[in-house]
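Report on one structure; see the data block that follows.
Complex shown without one protein chain; remaining protein chains in place.
Take a look at subunit A:
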Amino acid sequence: MSIRDLFTISRKKNTDNITKREDEKAFPEGIVTKCPKCKMIHVTKEIEKNLKVCTKCQHHFSLTAEERIACFLDKGSFVSMDDHLQTTNPLNFPAYVEKIEIDKKKTGLNEAVLTGVGALKGMQVVVAVMDSHFRMGSMGSVVGEKITRAVEKATELRVPFIIFTASGGARMQEGVLSLMQMAKTSVALKRHSEEGLLYISIMTHPTTGGVSASFASIGDYNIAEPQSLIGFAGRRVIEQTVREKLPDDFQTAEFLLDHGQLDAIFNRLEMRDKIATIVKLHVQGGVSHV
């Protein structure tokens, strides 16, 4: 590890000032924003009010973890966990620690997932939100550990666990340690599940590789945002293997829904309401048959 790691001060999360900071992050253009899909020019402030969903074509712009928390949980209810965990360099990869440092500054996060306890329409939940702006949301030891601890917290509090995934997969620079995080998070989820507790996985763009092939796909409810790329293998790898043209909608949320891999696709504008309804149906009105 580099000496710089030792002096990194973990930042205090404050979800209320998100809207002030997001301009410089997601929309460097400033006042106007062009939709990459339909090319429509939006007034940035207007599209932010619309949770960064294009009013014309429904394209969902990517959110930072903090923006996701702000539009999903009850205002001011979120308390983050494990912001002190720091990534190390187990395989001594050149420039790895430096790259982590850059993304820490860019995102204000200690790693590619933000975890914590909060309230969803008054119901206590533990949430984990992956952030694709941090090393493509890839999963190394810290991401695996943060998610595992968050699941354990949900088990301890006996509350639902909700994750928003956004990840390119396992983090190559941590080699097989990254691979093993798939197993680690899964064993924690199994224990949570055996307690009869609720787990909702919400896949956002993109959810691929090792993340898709572990916790993202084993929710009691597997939900996705529209048009998200979700899949195990990369499109290019598959094209080289099967030597046939893949359909345009291949590995989109809609493709997965059609093939029976998802329970539902929810538009971001209705996500909070729909998920709150699912949670409500589990924590209220249940009859114990024990």
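Following the convention adopted for this analysis, a residue touches a chain if its C-beta (ideal position, glycine included) is under 8 Å from a C-beta of that chain, and two chains touch if they have at least 3 such contacts; residues count from 1.
Following the convention adopted for this analysis, contacts and distances are computed from a predicted model.
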Protein that the absent chain corresponds to, by UniProt name, given "ABC transporter ATP-binding protein", "Protein-glutamate O-methyltransferase CheR", "succinate dehydrogenase" or "Acetyl-coenzyme A carboxylase carboxyl transferase subunit alpha": "Acetyl-coenzyme A carboxylase carboxyl transferase subunit alpha"
Selected residue (touches chain absent from view) among A:M40, A:V53, A:M81 or A:I218: A:I218
Given A:M40, A:V53, A:A119 or A:I238, the one touching the chain that is not displayed: A:I238
Among A:L157, A:M180 or A:I265, the residue in touch with the chain that has been omitted: A:M180
Absent-chain interface as seen on subunit A, which is shown: 1, 5-6, 84-88, 90-91, 93, 141-142, 144-145, 148, 170, 172, 174-184, 186-191, 193-194, 209-210, 212-218, 230-234, 237-238, 241-242, 244, 246, 250-251, 259-261
